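Here the complex is missing a single protein chain, while all its other protein chains stay put.
Going in written order, the chains are labelled A, B and C, and every chain counts its residues from 1.
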Amino acid sequence: MTHVPARQQLPPGLASLADHEQQARQHLDDNAWAYFSGGAADEISLRSNRSAWDALPLWPRVLRPLAGGHTRVELLGRTLAHPILLAPVAFQRLAHADGEVAMAYAAAALGAGVVLSTQASMPLEAIAQAVLPDPGRGPLWFQVYLQPDRGFTRALVQRAEAAGYEALVLTVDAPTSGARDRERRAGFRLPPGTAPVNLAGMQAPPAPALGADQSAMFDGLLHHAPTWDDVAWLQSITRLPVLLKGVLHPADARQAVAAGVAGVIVSNHGGRTLDTAPATATALPRVVQAVGGAVPVLVDGGIRRGTDVLKAMALGASAVLVGRPAVWGLANAGATGVAHVLRMLRDELEIAMALTGCATLADATPALLAADSPD
Amino acid sequence: MTHVPARQQLPPGLASLADHEQQARQHLDDNAWAYFSGGAADEISLRSNRSAWDALPLWPRVLRPLAGGHTRVELLGRTLAHPILLAPVAFQRLAHADGEVAMAYAAAALGAGVVLSTQASMPLEAIAQAVLPDPGRGPLWFQVYLQPDRGFTRALVQRAEAAGYEALVLTVDAPTSGARDRERRAGFRLPPGTAPVNLAGMQAPPAPALGADQSAMFDGLLHHAPTWDDVAWLQSITRLPVLLKGVLHPADARQAVAAGVAGVIVSNHGGRTLDTAPATATALPRVVQAVGGAVPVLVDGGIRRGTDVLKAMALGASAVLVGRPAVWGLANAGATGVAHVLRMLRDELEIAMALTGCATLADATPALLAADSPD
Amino acid sequence: MTHVPARQQLPPGLASLADHEQQARQHLDDNAWAYFSGGAADEISLRSNRSAWDALPLWPRVLRPLAGGHTRVELLGRTLAHPILLAPVAFQRLAHADGEVAMAYAAAALGAGVVLSTQASMPLEAIAQAVLPDPGRGPLWFQVYLQPDRGFTRALVQRAEAAGYEALVLTVDAPTSGARDRERRAGFRLPPGTAPVNLAGMQAPPAPALGADQSAMFDGLLHHAPTWDDVAWLQSITRLPVLLKGVLHPADARQAVAAGVAGVIVSNHGGRTLDTAPATATALPRVVQAVGGAVPVLVDGGIRRGTDVLKAMALGASAVLVGRPAVWGLANAGATGVAHVLRMLRDELEIAMALTGCATLADATPALLAADSPD
Partner (left out) sequence: MTHVPARQQLPPGLASLADHEQQARQHLDDNAWAYFSGGAADEISLRSNRSAWDALPLWPRVLRPLAGGHTRVELLGRTLAHPILLAPVAFQRLAHADGEVAMAYAAAALGAGVVLSTQASMPLEAIAQAVLPDPGRGPLWFQVYLQPDRGFTRALVQRAEAAGYEALVLTVDAPTSGARDRERRAGFRLPPGTAPVNLAGMQAPPAPALGADQSAMFDGLLHHAPTWDDVAWLQSITRLPVLLKGVLHPADARQAVAAGVAGVIVSNHGGRTLDTAPATATALPRVVQAVGGAVPVLVDGGIRRGTDVLKAMALGASAVLVGRPAVWGLANAGATGVAHVLRMLRDELEIAMALTGCATLADATPALLAADSPD
């Protein structure tokens, strides 16, 4: 059975992603709103993700030839219509009954890549069915955690391979959840009908017997926290390229390259894990320099404008991911809303390119961000 | 028939241009307010245009001889009473029935130059008739875009020459409109009776047939976007000097000089095109340095105080342009309001000169902005 | 006849100068409030005067010997109980019927110096009678402008000498008023009973006949603006030391020293003349360095805390002046209120000295403001 998302009308007055956010506040209950919008602790990183993009100036260039320009990029051997992907977001049925399938249909229609969360609320196969038939689609990737139950993890990876996913995105920045105050204050819990269906059957690790001087965190929860060795293990059990998501420190990026990953995603988990972690726009150029072109570097976190996308590309990103905005679109109008969000973002990207004299994204270099470029 | 603007009383309590803005909010409907006041996207550049002037300190100087001082400047071979011009603003009949003609009368009476927008809502000849008879008037320039219909553009330029305009101002920073969220949210549209009357009869270019992998922006809208070659074409069809408006990057300024333009106007289109473009006060000294005195450099964007005018001159501008403030004056009291705005700005400029020890604007050098000047 | 100020009760709840300000808002009508509290234009300098003191850190020192410490300073050959003087403020009868006389009584009782404004609303002789008999009083100075009517200026100086004033403070930062928007909006005017009584009989200069291309400002108002030559003239007609008030630029300070002035007062006229002039805390160390110890440097502008006084001394000031706070005290409780303001400021100064290990103000050096002092 294929889930076909409903056709919905777009509410009026949506001129930007921020408008979608405001509108979505009306369509999401407090529980879902706290889950999707909250960040860790005082939400300093959440806010700085936004403000760091805003603080980067774009220096316009004029009278450059623009006819025939385009937004196409190369990524892992494929040509994409544009560099915008959907970031993995868990439990999208909290936002809309059509959940991840609606997101996937819209993304495929708009040429955007999809990174499905391992905590999706719909079967990974259904999302693949929604995406793969579309000839204009972007890449289809599957996000995984290294679960303590390694047998289950292996089986999950095999399901993803079988369903047609093209890469694995290993999230490495969340060995433990952050201090999610907003969720805790709201008493967040999954409502009936929303569950991490792809994790059904996974075994929780046996709770270790803790001595009096042992830590519930370090000796318990983190006993199975993944290390670089586990990256090697994941690579060894799959034929898919593995990207690392959640890298901010250039030294970790260098180690990732040495470990043979296919790409690095600069991310602070949308400001949801370690508060006061640096903004991704701050970390990106450092990671790009550390990686030195060996593998693609992607980035997420606070990207809400076409100008943000262009700035990320100027700083050396190969592509960007957006998370919450797609949820807002989903909440506002299902697949139609997601498509609208992606359309606006891409349109804004084209406008930003035109106004900075970039016919293609190869023109997006650090010179866009400073006045002292030679010519 | 000559349109003579009505004599109006000035509302009470207007002690600054900001007071005019607040007052104008009452006189403009939501549609017109969104059009005139809005900027691109999150309006970061719109705000930074203002804050950048505010952030520049002026170091007072004392006990210098001031008697016989004046605000006169030389510009393109003419002596102006002061360095303030009116920037091109479209559709001024949205603000007042007397529209651009009222603006022109007031400007001429106050010795301010006029740059008429190609999207004026009144015939360019009427504005020329309002300005040219006044012996104390400032320069009269006509602003143009390089429209895809080049025959129409040529005819329009010939009309401007015939009407007595003294220079052409080619706007180069808007090959496409910015993301004007405020206008879109307000559902902005031109009301009956307001139209770009000087563009009547212009041919829209045929829509190119786009392939599936072509961009509506780059292969459609921007197919006819002007390049440096088109600047040469414009110069070849007119005997008027051509200034370039919308230059922020020093490299573009250098290229403009090489192209033989008569002047460069540092502008980010009032924050209406590319959001997060640098403030004009930030770009100005870089452009001045790049131009190296070869041609005059003008600036607009956020100039609301006589101190702002003085700072622009100190940074090397030959003159400044103000846009929105004149619209506020127009909305508040027609020609009287525009004259009041210009009078206040010039009075404030004289006060600022006196308090910084500048008898003439030749004394306005970068030393005004720093304490480490030698003398 | 000697005016003896009434004894008033202090309203409750006044724990700081800011409390006095808030309270004074209740005791002053809109007219007087606009006059006393307003600054020039957008009041950027008015605010930065405050924020610049706040931004300077004070590094505490511990366990230093403090017994027997004191706040005494030497100034122009006299020993003062503390370094706080009252700045010249015009028209104090706007705040209280006892006006400048109340201010003077309170200052003398608290050992604070008095700089009487040439625009005082009570006779300069009455203020001298209030101050001079008090053995604990601080210095008594008279503030002058170089009025176009030089004969009147000479006579006024002679009156001040005869009345016992000990120095002249020549204000040089106001050849013209600033753009006082707040006053203009409030339609400020002097009410009956408040007038610049010491200027009675002064001749306005004849209005020069202005040609069409002459400036009402530069050829009219500023025709008689004082220059360095006029400073020499003032020095030549008086036996009193002459201090210059309103110097911010180090080059002007150097010239003042060369002109033989007795002291320099770093001031931006309380943010009332040139908006965006630098904060006095920003200018002070530059002026101190330029003067190089040749003459005392004083400072006013935004001093509201004992820590501000200590910071000024640490930056090299010989004394400080406060203007508006005394007016608030006057409005709240006449002479009692002024005394309370001065008492709190001095008490706070002693606390700040104790907590930074300064037994005397000779210990207030730039090392207080930085952690890298040697020991």
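Assume a residue touches a chain if its C-beta (ideal position, glycine included) is under 8 Å from a C-beta of that chain, and two chains touch if they have at least 3 such contacts.
The structure presented is a predicted model; accordingly, all values stated were derived computationally and were not measured.
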Give the labels of the shown chains that the missing chain contacts, considering the complete complex. A, C
Looking beyond the chains shown, say which of C:Thr71, C:Gln235, C:Gln255 or C:Ser318 touches the absent one. C:Thr71
Among C:Ser16, C:Asn31 or C:Ser177, choose the residue that contacts the chain missing from this document, as touch is defined above. C:Ser16
On chain C, residues whose C-beta touches the chain left out of the figure: 13, 15-16, 18-19, 54, 56-71, 81, 136, 305-307, 347-348, 350-352, 354-356, 359, 371-375
Which positions on chain A touch the chain that was left off? 41-42, 44, 172-179, 181-182, 184-185, 212-215, 217-219, 222-228, 230-231, 244, 246-252, 254-255, 268, 273-278, 282-283, 286
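The rule is short, and it goes like this: only the chains that are shown with their structure count from here on.
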In graph terms, nodes being chains and edges touches, is this line, ring, star, complete or other? line
Most distant chain from chain C, judged by the mean position of its C-alpha atoms: A
For chain A superposed on chain B via Cα atoms, how large is the rotation, as a multiple of 5°? 90
Quick one: report the Å distance separating chain A from chain C, using the average Cα coordinate of each chain. 60
Could you put a whole-Å number on the gap between the CA centroids of chain B and chain C? 42
